[in-house]
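Of the protein chains in this complex, one is absent; all others appear in place.
Chain IDs A, B and C follow the sequence of writing; residue 1 opens each chain.
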Amino acid sequence: MTETITVRGFIGNDIRHITTDKGLPISTFRLASTPRRYDRERGEWVDGETNWYTVTSFRALAQNVHSTLAKGDPVLVTGRLKVRQWSNDTGQRGTSVEIDADGVGHDLTFGTSSFTRLGGQQA
Amino acid sequence: MTETITVRGFIGNDIRHITTDKGLPISTFRLASTPRRYDRERGEWVDGETNWYTVTSFRALAQNVHSTLAKGDPVLVTGRLKVRQWSNDTGQRGTSVEIDADGVGHDLTFGTSSFTRLGGQQA
Amino acid sequence: MTETITVRGFIGNDIRHITTDKGLPISTFRLASTPRRYDRERGEWVDGETNWYTVTSFRALAQNVHSTLAKGDPVLVTGRLKVRQWSNDTGQRGTSVEIDADGVGHDLTFGTSSFTRLGGQQA
Partner (left out) sequence: MTETITVRGFIGNDIRHITTDKGLPISTFRLASTPRRYDRERGEWVDGETNWYTVTSFRALAQNVHSTLAKGDPVLVTGRLKVRQWSNDTGQRGTSVEIDADGVGHDLTFGTSSFTRLGGQQA
């Protein structure tokens, strides 16, 4: 199956934006999500450990992400999770955790936004 | 368990906003989500049937939803699903499908937004 | 979009199973999910209100649901949510909340199971 995931968090870096040779716009950013849990012994809410994701978007969404979002912004992201093993020329290996975004938006829990609709893409 | 759900869709009516006697801000709107599926026989994407939800938000999120969103806006919503049976004084009964929103935002698939951060709430 | 949802709950009735004229097996059952939340004032976990769903499955899954599950069983269900308005000949109207199941299984939180694999369907 394809795992869908939704994350509310904060953008951890500047948005990277490229256009491929074939004209495909792609934007990526790092997203941090920190769970809150109620600590019964202390009688208060405390932070858990942070999950970090690389969020990738394409086409119109990539362009609007690029022109709208900035480091530190609170956002909602929903998309498809990709857990990938990688290795590079120097023999390093690792695991990357990416979200191919279907939708991204500023989280109105933290502020207001003024929206400008652009042409015609389907949901 | 508590069912969490994420919906990308369009706002179907004007935002309703009240403040209770105890000072709690509450906003509600109707949200329409229409799936797209690939019809192999016709070789094209077609619309499926629309799901309608009542989206409720509270506190700071309610106030920002009220001052930011309008009928027709494309949004992302994530929250907890509530399926409730109701009846009224005239003997009518029915089922309501609500989302208690944890996060709401304009969907950047469809445009750009300018965000103004307001004070201090936790994710 | 298509809303995917996962529910852990208990089966509320006997499984209904039919085979259509075209030979398509379909099973349906009612599923109840009750959230638990920590009540800080009382210092204990309490039940919230129950969500009820109609779960529909097709083909091999429908046949295995029919031969495996029974009223009262604890199960996990994942699938696509469908919120539908209906009306009948007598003028009644209502809303149904269905899950088109992609996967169903006994919840091992509550017991053990002995599994018999049957032929060849893809995930």
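The rule we apply is simple: a contact is a pair of C-beta atoms (placed from the backbone, for glycine too) under 8 Å apart; a residue touches a chain by one contact, two chains touch by 3 or more.
Remember, it's a predicted structure, so these values are computed and weren't measured experimentally.
Trainee: Tell me the shown chains the invisible chain touches, ordered by label.
Mentor: Counted over the whole complex, the chain not pictured touches A, B, C.
Trainee: Kindly state which of the options A:G23, A:G43 or A:G94 is in contact with the chain not pictured.
Mentor: A:G94
Trainee: Touching the absent chain: which residues on chain A qualify?
Mentor: Residues 1-3, 5-9, 33, 35-37, 48-49, 51-53, 80-85, 93-97 of chain A touch the chain that is not shown.
Trainee: Pick out the residues on chain C that sit against the missing chain.
Mentor: Touch set of chain C with respect to the missing chain: 4, 6, 8-10, 33-34, 36, 45, 60-61, 64-65, 67-69, 73-76, 78, 102-118, 121-123.
Trainee: In the complete complex, which positions of chain B touch the hidden chain?
Mentor: Touching the chain left out of view, chain B contributes residues 1, 4, 38, 40, 102-103, 123.
Just so it is clear, only the chains that are shown with their structure count from here on.
Trainee: Building nodes from the protein chains and edges from chain pairs that touch, which of line, ring, star, complete or other describes the result?
Mentor: Its topology is that of a complete graph.
Trainee: Using the mean of all protein Cα atoms as the middle point, what chain has its own Cα mean nearest that point?
Mentor: Per-chain C-alpha centroids ranked by distance to the global centroid put B first.
Trainee: From the C-alpha centre of chain A to that of chain C, how far is it in Å?
Mentor: Roughly 31 Å, centre to centre.
Trainee: With chain centres defined as C-alpha means, what is the inter-centre distance between chain B and chain C in Å?
Mentor: 24
Trainee: For chain C, what residues touch not just one other chain but two or more?
Mentor: Within chain C, the residues that touch at least two other chains are 1.
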